[in-house]
Each structure stands twice: as C-alpha cells, then as structure tokens.
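I'd like to ask you about the structure that follows.
One protein chain is absent from this view; the other protein chains keep their places.
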Amino acid sequence: MTQDAPALEAFVARAGGQGAALAETGLPTRRVEAWRYTPLRTIAETAWQKAASLSSETVGALLDALPLPETGARVVYGNGQLLSALSALPEAVQQASENVSPLKGVFSATLNAALGAKGLDIRVPAGTDAGLLTLVSLCDGQDVSTHLQHRIVLEEGASLTLYDVGAGEGRYIANPRFDIVVGKGATLRHVKLQRESLSATHLAIVSVDVAEKSEYDSFTLNQGGSLARHEAVVTLGAAHAIAHVNGVQIVDGQRLNDLTSMIHHAAPDGSSRQTVKTVLSDAGQGVFQGKILVDRVAQKTDGYQMNQALLLSEKAQINSKPELEIYADDVKCSHGATVGALDDEQLFYLRSRGVPEAEARDILVRAFLIDALDLVTHEGLRDLLLRSITS
Amino acid sequence: MSDFLKIQGLQARIDADGTPKDILKGLDLEVPKGEIHAIMGPNGSGKSTLSYVLAGRDDYEVTGGSATFKGQDLLALDPEERAALGLFLAFQSPVELPGVNNANFLRTAVNAVRRARGEAELDAVAFLKAVRAETKHLSMSDDMLKRAVNVGFSGGEKKRNEVLQMRLLQPSFAILDETDSGLDIDALRIVAEGVNSLRSPDFSALVITHHQRLLDYIVPDRVHVMAHGRIIHSGGPDIAKTLEKQGYTQFLEAAA
Partner (left out) sequence: MPAVTETRETVEKLAKSSYEWGFETDIEMDIAPKGLNEETVRLISERKGEPQWMLDWRLKAFRAWLEMEEPTWAHIHHPPIDYQDAHYFAQPKKKPGPKSLDEVDPELLRTYAKLGIPLHEQALLAGVEGAEERLPVAVDAVFDSVSVATTFRKTLAEAGVIFCPISDAIREHPELVQKYLGTVVPVADNFFGALNSAVFTDGSFVYIPEGVRCPMELSTYFRINARNTGQFERTLIIAEDRATVSYLEGCTAPQRDENQLHAAVVELIAMEDASIKYSTVQNWYPGDDEGRGGIYNFVTKRGICRGARSKISWTQVETGSAITWKYPSCVLAGEGSVGEFYSVAVTNNHQQADTGTKMIHLAPNTRSTIIAKTISAGKSDSTYRGLVRMQPKARNARNFTQCDSLLIGDQCGAHTVPYIESRNMTARVEHEATTSKISEDQLFYCRSRGLSEEDAVGLIVNGFCREVLKELPMEFAVEAQKLLQISLEGSVG
C-alpha cells in the first residue's frame, strides 16, 4: 500500500499531532503476515471522515433491530459519541480507570491511537460484582469512521459481564479498542456481537492483561460487516490465570470475517481454551489466526485450541492459521483444525427420516455451531446470540 | 543374611505444589535373602512412596536414614544401576511408551542389565527364544511383543507384561506395588504366579498391598503394618487375617 493512499492521507490529516506512528506504518498490505488473508485495499481508496451526530430516530431504529437484554445497565454510543440520555453505568462501577498501557505494533491499535475518541472508562472496585453491562456502538454514515477507546479495569476479586454490540447502517469503519485489566481473582466475561452494516469495515482490537488466578472469558459472534476483524491480544501475566477466547463466525455474500488472537502465556500454571467455528456460504471468506505463545517461564501451561470451518458453497473459502510458539518444556499444548462440508451421511440419514434437505442442512449447521455457543457462560446472552444467528 | 535389603530410619518427602511434604518418617525394615515380606497399611501411609524411593524415583527427596541392598548404598545409585544390581519394581500402573516396540524394549533392557552384570548380551535369536518361552508360559500372544510398550494394553495385559519383564530380567529382589489393584482378581493371580515362580533361596520380594486377598496367593514369610510413614508392627502371615477382620485400628492404637 502506498503512503499516499487517500485513506491514509485522510487519517493522518485527521490525527493531527497523533498521526506519526500511523503515517510510518501505513496501511498493512497482504505482505504483512498478520494481514495476508485480510486485505485492506477495500478501505484504501476512501478518505474517511469524522462521523456526524446521529438523530434519535436513527438510533431508535438501529437499537430496535438488535437482540438486547431487558435487564442490566446500558451505555450507547452513536457515531463515536456517548448518547447520555440512553446510557447509565451499573451502580457499582466507578468512572475513570487507572493507567492502562496501550498496545503497540498492531495496526488496528495504531489506527485507533491516532484517531481515538474517549469511550467507556470504568473501574469495578475490589470484591464487587457489577453484573451485566451492555455497550452498544452504533454507526450510520457514508465514508466515515469511528475510533472509540474503552478502558476497563477490574480490581481484585471484582466481576463484570460485558455485552459488547456493534451495529449500523451505511459504509463506515468502526475501529473500537478495548484496553482491559482483569485484577487478581477477578472475572470478566466479554460477550461480543458484531453486526455491523454489510458495507462496513470493523477493525476491533482488544488487549487484556489477566492477573493471578483471574479469568478473562470471552466469546465473539462475528456476523456482519463487509470486512470485519476481531483481534484479541490476551496476556496471562501472572500465575494461574485463565483465558477463554471463543467465537463463531457466520459469513455469507461477498463478506470477509476474521478472528485473530494471540494468547500469551507469560507466567506459570496458566490455562487457555479456544474454540472457534466458522460457517461459510455464498462467496464468503473466513479467516482464523490463533496463536498461543508460551514464554520460557510459563511452565505447566495448559493450552488448547480448536478451530473448525464448515463450507456450504462452492465459492466459499477459509484461511486458517493456528499457531503454537512454545519455549517452555513442561507444558500441555495442542491444537486441532478441521475444514470441510456437511457430512453427506448425516444429511442422508436426516432426509431418509423425512426431513427436507434445507431443513436437514439447517439442523446440521446449527448442531455444528451449538457446542461453540454453549461456551457462552451467561445464559441470557447465549440466548440472545442464538437469536441473532437464527435471524 | 540380614545384609540383603536393610532400611534404617528412612525419611523422604515430596514436593507438593511448592511445599515439601514428609511421607516416610523414619522407616526400618529388613528383608533377608530368600524371604517374601508383605507391607500392608491404610491409604496414605506411604507404601507407594517406599517402593518409589527404593527404585530411585527422583521426585522424592530422601532427607534421612539409609537403605542398603547386598551391602551397597542403594540410595546412591541411579535407577538403572539398581536394576542391574537385581532390584525390580513391578508398577501398579505401568506407563505407556508410544511408538516403542515392546520386544525391542525388552531386549534393550535385558541386554543393558546383562551388560552391567558382566554377562554376554543376547543376540536377536537367543533373545527371541527366551522371550517365546516366557510368553508361552504366561499365555501371552506374540502380538503383545509387536505392540508399543503398554499402549492400549488391558489391565491384565499390563500385569503380564510386568511379570514378563521380571522373569526376563531375573531380579534377586522384586517389589510389587499392588496398592490399589486389590479388586482385580485375575491381575493379582498373574502377579502372584509370577512371583511364586521365582521363589528360591536367592530371591526375595516385598509385596505392597492393602488387601489381604493378594496374600492368599503369595504367602509371605512376614507381614509388616505401615502407618504414618513407619512400620508400626511386624509379625507372621496371620497378621494379614487379623487386619482383614479387624482393620488397622488396633495397630494404630498400639503404636500411638
């Protein structure tokens, strides 16, 4: 990608003094290993502008179309701005987190750092269960981009369930970033529903530090966007930390969905689990890149990763790169990957019992997805995701 | 004769998640040449630890006492040196060695031990002949020799394989760790027959169990009761029967 691509030029101009790092890296080309399967050329030719405020009608219509919980606190952003009238934090949560060091060297983070607008900035005090918080980020516009920066800190023994929903209309870039610290003995459940406009680009970056005996339990449903990458960098920085980085991607049309993660075991006795399933139809493209990095000190690490892709049409394609980088000897790490179509025998079995073909396919696809969805520990949210898939 | 196996004041601990835990706390035991002794004791008394320490597993730290075998300081030897000296531990649940051909493993072990004992190594033909004689005796199929060591073996097959190794390595002292397998009669019988077949004035054994049943098949010369990392009582084979009827309580109380 040339440095004078309109997109880059516009970004750097908008970033003012913050754009130096972005100008230097530029937009990643396919030659950049992390982006070999997810070309950003679709965004390169547009001079993306700051988005205008959303009307309350637009917001109302977008919200109505989303599977959202009846209970719990809700915070809503429209085109990158907090919609105070629709937003309230859980009582237990305090504003303003402590310092969280931002991630470097990852394009989505660099872009966000250059253009970032303040988003959620919260702290869950020690020993507090803050319950459920729904964060909705809506976009509507043509050739606009938003870059919300969220910071979430869970203090010792705290817990929070975050339902993170992105949706919109039009052609835009949503580039949210989360810097998360899960304190000692704390638990963060991060359930994400990505349902951006089918013309939108979604570039999310989540960076999580998991402390001693604490747990980051995440699930991402990648379902929308023309090109959507959810990228997670999870560092298990102290002993006995646990990370679950699960997800489902449902890709159709000409769309590309990408789930990229790095689980970094930087301390002993950590455990990580990852199950990612992708269903592809039409000319959909799926990408899974999952790396497990185990440092020399991270003895007794237990890491497991499984990714499976189901191809339902001749034009669909999957690119999968499960990766192990291991420097400690006393570890148990494994991964598995499968790619294929629906099982003809199963299909035949169902049809021979009188189930019409289309329905039989649905049953099998759903069965394929359901054991991944079962990993969503919050029952209410699991039902909402299931509803989102079914619709 | 008392200088065959002699254990004095043996103390050993294991590292349990960073904190050392004392398991053997001054154990005394002598097994003279030609005798078979049994150790019985409740769960957690340290019976398995004793067998591992005697065979040389390095997860256990010996913190005091001594153990000599044939006059040599057993604790100073590597596991393979102990094997060469004639010590054999029959494992309760032997580990699997994926990809390692059983016959090849047996031959490697037999020849390593023979070499260490200053005996001539067996060539492939002589070895096969020796193995065939034993497998026939143990009603083992040749198939078991072709498979990987213990991989996919049933409980009975694993026991047969241990006994096969014991007979081929011709130890002068066998330790049988049967702590938890009391329920499997067939397995017990295989082990018992293996031990009984080796009985001679030059062969001793230490049978570790917490069920009296095994001792119906291997009749011991002496029985020791173990608790809290020590031998708390020793006597004739009838102790086992008493234990079966009355449990360990009376011994524990007497020792307290």
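Going in written order, the chains are labelled A and B, and every chain counts its residues from 1.
In this text, a contact is a pair of C-beta atoms (placed from the backbone, for glycine too) under 8 Å apart; a residue touches a chain by one contact, two chains touch by 3 or more.
Remember, predicted model here, so these are calculated numbers, not experimental data.
Student: Can you say which of A:Ile318, A:Leu364 or A:Leu384 touches the chain missing from this structure?
Tutor: Answer from the full complex: A:Ile318 touches the omitted chain.
Student: Looking at B:Val62, B:Val100, B:Leu122 or B:Leu252, which residue reaches the missing chain?
Tutor: Checking each option in B:Val62, B:Val100, B:Leu122 or B:Leu252, the one touching the absent chain turns out to be B:Val100.
Student: For the chain left out of this view, which of A:Pro6, A:Gly105 or A:Gly340 touches it?
Tutor: Reading the full complex, the residue touching the unseen chain is A:Gly340.
Student: With the missing chain put back, which residues of subunit B would touch it? List them for me.
Tutor: So the residues of subunit B touching the missing chain come out as 55-59, 78-80, 82-84, 88-89, 91, 94-101, 104-105, 108-110, 112-113, 116, 148-149, 165, 169.
Student: Contact with the hidden chain only, please: which subunit A residues?
Tutor: So the residues of subunit A touching the unseen chain are 33, 296, 299, 309, 311-314, 316-341.
The working rule: only the chains that are shown with their structure count from here on.
Student: Taking the mean of the C-alpha atoms as each chain's centre, how many Å separate subunit A from subunit B?
Tutor: 56
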